[in-house]
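A single protein chain has been omitted from the complex, and every remaining protein chain is retained in its original position.
After this line comes subunit A, so read on.
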Amino acid sequence: MRNDLELDAIIEDYLLGKLNAQEMEAFEKLRLSDATVDHKVVSHKFFLASMDTFAEQLRLKEQLNHIHSEIDVEGLAATLRPHPSRVVQLWRKHKSAIAVAASFVVLSLISIYSIQHSTQQAERYRQLSNRVNNAIKTQNSLIRNIRHSSATADKPNSQNSFGGTGFAISTNGYILTNLHIINGADSLYVQNSKGESFKVKSVYTDPQNDIAILKISDKHFSNLSSIPYTIKRNTSNIGEIVYTLGYPKDDAVLGEGYVSSKNGFVGDTTQYQVAISVNPGNSGGPVLDNNGNLVGIISGKPDQTEGAAFAIKSKYILEAMRAIPQDSLGTNKLSANKKSLLSGLKRTKQIEKIQDYVFMIKAY
């Protein structure tokens, strides 16, 4: 027993390297000669290694326990415990996915908004009264002022006086056109296809629908024969062939196309979009279908789109006509009830018939 203990002590000192060179040599000899000693050395080595790992793990665990005691477990557990509500559970589980989805939604909303915004900026509505006219008008009024002082006749200078188009809505000289053509003008004239000018005055304006009704107040004006076209009551369908006659220049110009959309500028329900190339001066021109029914009035075009125009729907013409005293229009007025005289005619014949009823509007 005593020897065993001494042997153990020597073995441990040997393994820990505490023996001096002499003892070391003696012990290694003993180890070689005695297998039992050798076995004890190996097993003790293993035991010491186990003990080392054990000690290390134990120290680590103590350390971890110490750290653990610093954590407010109760508080954390309270917030992390399975929540009674399923919504909160789902939220915790899919937090990151939800965040990604949300940011995607926000991003797409922003891009949609910016696209819309930029199109709104880009597409501007252009009214088709002649723009140059404004400049001409001021010049003109100057000229007229001078003439006035030199007591010449109060007559328009016809060479640069076009502004837009209008058309007769009664035989006794009521003419319908766009408000934006005559807006702010101090005197108004209309000129028919034969080149005759008549002084007119504005009797009704509808700023909301951009409609104005003028009345020829010239004593030289003789009544027209009965109006060949009628008003179409129903709204037109997309694809319906339509045409317009207008005065973008000194002579009447025909433009033909089709109804391309049931709504006008940015979804404006009071207008159609028509596929007719129009130019400044076409404003106020009648839009007719193949049977000579009045579908609308050309009023403007989108800034960026080529070959498209907007036309005020015909029912607003009726509304405007109802707004003025009914007997003043006379018996032979534009109506929706009669059959159009243009029905069944060729286009050339139709134009021939209506050109006397389409006027160039000149505003000063």
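The rule we apply is simple: a residue touches a chain if its C-beta (ideal position, glycine included) is under 8 Å from a C-beta of that chain, and two chains touch if they have at least 3 such contacts; residues count from 1.
One rule holds in what follows: contacts and distances are computed from a predicted model.
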For the complex's missing chain, which UniProt name, "NADH-quinone oxidoreductase subunit C", "Acyl-CoA/acyl-ACP dehydrogenase", "RNA polymerase sigma factor, sigma-70 family" or "ABC transporter permease"?
-> "RNA polymerase sigma factor, sigma-70 family"
Of the candidates A:29, A:59, A:117 or A:338, the residue in contact with the absent chain is A:59
Any idea which of A:32, A:51 or A:241 touches the chain not displayed?
-> A:51
Touching the hidden chain in the full complex, which residues of subunit A are there? Just list them.
-> 4-5, 8-9, 43-44, 47, 50-55, 57-61, 63-65, 67-68, 70-77, 79-82, 89, 92-93
